[in-house]
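Quick one: the structure is below, and I'll ask about it shortly.
For this view, one protein chain was removed and the others were kept in their places.
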Amino acid sequence: MVPRYARPQMTALWEPEARFRIWFEIEAHATEKLGELGVVPPSAAKALWDWWATEPAIDVPAIDAIEAVTKHDVIAFLTWVAEQVGDEARFMHQGMTSSDVLDTCLAVQLSRAADLLIDDLDKLLEVIKRRAYEHKLTPTIGRSHGIHAEPVTFGLKMAEAYAEFSRCKARLIAARAEVATCAISGAVGTFANIDPRVEEHVAEKLGLAVEPVSTQVIPRDRHAMFFATLGVIASSIERLAVEVRHLQRTEVLEAEEYFSPGQKGSSAMPHKRNPVLTENLTGLARMVRSYALPAMENVALWHERDISHSSVERYIGPDATITLDFALGRLTGVIDKLLVYPERMMKNLDKMGGLVHSQRVLLALTQAGVSREDSYRYVQRNAMKVWESDGQLSLMELLKADPDVAAALTAEQIDEKFNLDYHFRQVDTIFRRVFGE
Amino acid sequence: MVPRYARPQMTALWEPEARFRIWFEIEAHATEKLGELGVVPPSAAKALWDWWATEPAIDVPAIDAIEAVTKHDVIAFLTWVAEQVGDEARFMHQGMTSSDVLDTCLAVQLSRAADLLIDDLDKLLEVIKRRAYEHKLTPTIGRSHGIHAEPVTFGLKMAEAYAEFSRCKARLIAARAEVATCAISGAVGTFANIDPRVEEHVAEKLGLAVEPVSTQVIPRDRHAMFFATLGVIASSIERLAVEVRHLQRTEVLEAEEYFSPGQKGSSAMPHKRNPVLTENLTGLARMVRSYALPAMENVALWHERDISHSSVERYIGPDATITLDFALGRLTGVIDKLLVYPERMMKNLDKMGGLVHSQRVLLALTQAGVSREDSYRYVQRNAMKVWESDGQLSLMELLKADPDVAAALTAEQIDEKFNLDYHFRQVDTIFRRVFGE
Amino acid sequence: MVPRYARPQMTALWEPEARFRIWFEIEAHATEKLGELGVVPPSAAKALWDWWATEPAIDVPAIDAIEAVTKHDVIAFLTWVAEQVGDEARFMHQGMTSSDVLDTCLAVQLSRAADLLIDDLDKLLEVIKRRAYEHKLTPTIGRSHGIHAEPVTFGLKMAEAYAEFSRCKARLIAARAEVATCAISGAVGTFANIDPRVEEHVAEKLGLAVEPVSTQVIPRDRHAMFFATLGVIASSIERLAVEVRHLQRTEVLEAEEYFSPGQKGSSAMPHKRNPVLTENLTGLARMVRSYALPAMENVALWHERDISHSSVERYIGPDATITLDFALGRLTGVIDKLLVYPERMMKNLDKMGGLVHSQRVLLALTQAGVSREDSYRYVQRNAMKVWESDGQLSLMELLKADPDVAAALTAEQIDEKFNLDYHFRQVDTIFRRVFGE
Partner (left out) sequence: MVPRYARPQMTALWEPEARFRIWFEIEAHATEKLGELGVVPPSAAKALWDWWATEPAIDVPAIDAIEAVTKHDVIAFLTWVAEQVGDEARFMHQGMTSSDVLDTCLAVQLSRAADLLIDDLDKLLEVIKRRAYEHKLTPTIGRSHGIHAEPVTFGLKMAEAYAEFSRCKARLIAARAEVATCAISGAVGTFANIDPRVEEHVAEKLGLAVEPVSTQVIPRDRHAMFFATLGVIASSIERLAVEVRHLQRTEVLEAEEYFSPGQKGSSAMPHKRNPVLTENLTGLARMVRSYALPAMENVALWHERDISHSSVERYIGPDATITLDFALGRLTGVIDKLLVYPERMMKNLDKMGGLVHSQRVLLALTQAGVSREDSYRYVQRNAMKVWESDGQLSLMELLKADPDVAAALTAEQIDEKFNLDYHFRQVDTIFRRVFGE
């Protein structure tokens, strides 16, 4: 976890105290059910919850000190709780194994993390939608291969991002369901020493599903799917970040990250306004993506379980969720305050001497009966002249002067092919598909 | 694609002929709708379909020869079709761009590939289920950290695999939906020169959903999610493969890959029976997993599109699906014919002098009023003696002879804790959860 | 392997025939030494080499047919050779194990592949150097964050690429040495049934080093290092490819991939000249990079060996080397024929109203005694005006008109700060460092 790329709410989820609180809840809920089932005295759970009701502070250093001796984190925690609660605490953890606590706790942490990320996505979607409608009909050049192609609107760019992050949200909801399961099944998962109803009870109390079959651990294909999904979301963040970086290039300058007063772009070059936030997001995306692989390698545990997954999860559990949360927040801010320059967009759009309209002429020629191959050739030979003139020549004028073209199309027909609005007739259709309105 | 790890049905999907057939269907369906809409003469589609009805061979080398000149695959294909169909063919591709064809074709290929993979998973699940019921109550030692823990059944191992691959199937169905979309939206995706109803028509005919917003290309977050999902499935294959490899180790030998007569395990050591199929699956899993990353890097295309994704997909489209298909088939065969040795399982289970029952004694002591810490200590000191005797001493006897234990538990109570069936009381519950029966 | 991204010489290395030829050489050299050592009759090697001198065709389908029965590739090959050579062939492979043949063969293939790649790099370096000297003093704007920074020359861009690919070459030479080892050590590598002098002999004949300690297989950390190195080289290819893609953007257009007559950029838009080769290289780089990971996962084989590495290597051995060879060749072609537009570079350089010179003014102010903070503020306030004017205002004029600046610097001093040559004074130094001339 890199503090500068972390926000407090997500970070708090991964702090020792939060973990110990979840552990307590798991143990107390389990003890409660064990009491109901007559396995332990009902007073045991009562003692635990009574203590809990006093809102006790969790003494993390004390627990760590015990762990330094026992070399076992859950035993250390249970020992500390027993010191606080007293004799009744010995009934805790009856028939359970450490993994019951650890894996169910991780499920709680990851599903809470997913909730925060879903909330992040909602905020991002809201901002993107606002900018999409704001610029629904702001013309800008569409680019394929970095080369001017045909006109689009800035709103359409935003609509694509909205559709993409809507998919990300749906994926994240699915990924959350993958990891939100509870396992209280005892050693090697046979329930030999613990009634499955304890698991059902704890699952219900914590808002988790029951893990159908665990083997002391919750199977790690679930977590692999979770982290792979975060990697895909990070890649979508990268896409939008790269778009902004391109738009802010000096020669393009159709949009800019908001530049706050007092900010210094460069210690050496005072005129610079750099897209540092989106460059940063590009890097963060690389990190979140990279965590998918160790998560996948974690799946093939040996037999009923080994513990090789654990160290990996100590890194990627916090790092992937905290980084993605930060990145979504940062991207939301970037889009929210993005400086958009419609005049510059129009200026760029115009700079190619009308080349962006070439396809419409091509179609008109074929519709006028010219073969596809000839049409392509007529348009291309004129287009190439315009291209080489660096936008100084006008495609419209050249076409009118080309005898082959003129034989098929009148000047008026050619004029009509250079009308910008023509390209935006389906913007409503697309918006309806994306925003459902 | 490595021929030895490929099966014909999946491979055929990726051959040039299959691709060109899909291209034709896309173009012909599109021309059909364009005819209905009055954009091109209705006779155009008729000419195409009439030719198609003659079941023409696709002349791949001829198309390649044209591409060598035009350096553009779709134009080469259209040119070749025009040569076959004649003049009416010039109305094909009206208002479309190459990506409309290429991306929709990829959607068809990936969704057909997904169908084969789903079928593979169904076959694997069926085999796993059969072996699960066959060995529902076959006792075997459960192992955590590679160390004997407590008894499980071989059927439970299979049940876990069944649950895991059921999840894989659900994920694959979701991943299929991700990529099964049709885009016929023209240059930069604005539908400027093509009516969205063409897209709707082609989508319906090909069993695809309409892509809500494309930007000349279908957004690559969809494909990233698809390949990431394949990577997770491959990881589950690895898990089961590693389980078999462990079980076949000389010292364990609880199961073996089927060994066909005439097969030679080693050119040098004639006695060897090696788990080569599952070792192979372990390697194949590494490959399928690795394809997730370039798929994620493909998401951040520049502006409306660049073509960097294309070469990546030429590798991973075939390689990931063909390899996974082969691996699922191989794993199905391995599990189907797996030689399972229950006697050996029981022998291994017994070899620890009863150590696997230690936890039950621990629980009995705490329930008899001994503190958790003391109980742990009493059991551990005897367990350690057994451990160090290499299974020659009996935990049961040592416990009976331990005065602290004897003070809390009678010999009969101790005996009862070493009963194997005790551990299998919840096997029915778990099977009901997994198989729903 | 994707045929369109493959060149014949590298591909031939990986074809079955090439593999079988290397196998034969290993076996024949080994038999030769075994004959010298008196383990087998000297006539055995003679029989093998005599047959080899007839330049026999390798009947791959026949060998495959035998393998279909024996399920063991080396035994199949030995059987086929024995059929050709006759009785003396039974002395082949004495005391060896299949891995001796397979791993030493892979070493030969990878080192030959490395030789081709080193040759590719030499060609690329030569081309880059030529372009570097050609444009040693061609001014162009240097960009950080995609934003105009200060002037550089196009030759400097090439010099950086030269230095980078020189490092790649050095890495590749080191990576070649990593994998160029010979192991003929028999089952589990103990030389129990084969004299180490056989290994030394074969190594010498094949131009390999002796593997100090093998365990039936050559340790896979060597191959991991090899493929990781290819991944780094691919990343450098991506860097240069991305540079070209940026330079070819419509708004920048400082360079273009060579556009051959007859080439069609887009089926829909005839005016387009797209940087498709460098986009393609970007995708290929993603693939080569991705192969590093399964290669690293291959390292942790079980005990003396398992065979999980083998399937991975059947993919990445050919795919990584063939793809990288193709990519280096393609990149060499791109740079060789790159269309460079110095006028456009100058036009872009000028378009910022002199902002690129801001730092020199900043320094001049501090040297004239203004505090760093004040200097920064004076320059920035003027720079911002120029920036917002979209290059219409001149920084030089504004600074002259700024009373705070004018108080510290004369108009002549300000003029001097806008001299372009000032920036190129150290180009010679850098070229000397890079090209050593």
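Just so it is clear, A, B and C label the chains in written order, and each chain counts residues from 1 on its own.
Please note the rule applied: a residue touches a chain if its C-beta (ideal position, glycine included) is under 8 Å from a C-beta of that chain, and two chains touch if they have at least 3 such contacts.
This structure is a prediction, so every number in the text was calculated from the model and none was measured.
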{"item": "Residue of C:12, C:65, C:192 or C:407 in touch with the missing chain, whole complex considered", "value": "C:192"}
{"item": "Option touching the unshown chain, where A:58, A:187 or A:217 are the choices", "value": "A:187"}
{"item": "Chain not shown: contacting residue from B:12, B:69 or B:147", "value": "B:147"}
{"item": "Positions on subunit A contacted by the hidden chain, ascending", "value": "1-2, 4-5, 69-72, 74-75, 78, 93, 96-98, 186-187, 193, 245, 260, 262-264, 266-269, 274, 276, 279-280, 282-284, 286-287, 289-291, 293-294, 297-298, 302, 306-312, 314-316, 319"}
{"item": "Footprint left on subunit C by the chain that the document does not show", "value": "78, 82, 90, 94-95, 142-146, 149-152, 156, 159-160, 163-164, 167-168, 171, 174, 178, 187-193, 196, 210, 212-213, 215-216, 219, 221-222, 224-225, 228-229, 231-232, 234-236, 238-239, 241-243, 246, 282, 285, 289, 292-293, 296-297, 299-307, 359-360, 363, 366, 371-372, 422-427, 429-430, 433-434"}
{"item": "Absent-chain interface as seen on subunit B, which is shown", "value": "141, 143-150, 245-246, 248-253, 264-266, 268-276, 279, 293, 297, 344, 348, 351-352, 355, 358-359, 362, 376, 379-380, 383-384, 386-387, 390, 395"}
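Just so it is clear, only the chains that are shown with their structure count from here on.
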{"item": "CA centroid of subunit A to CA centroid of subunit B, Å", "value": "24"}
{"item": "For subunit B, residues contacting two or more additional chains", "value": "78, 187, 193, 282, 289, 293, 297, 302, 306-307"}
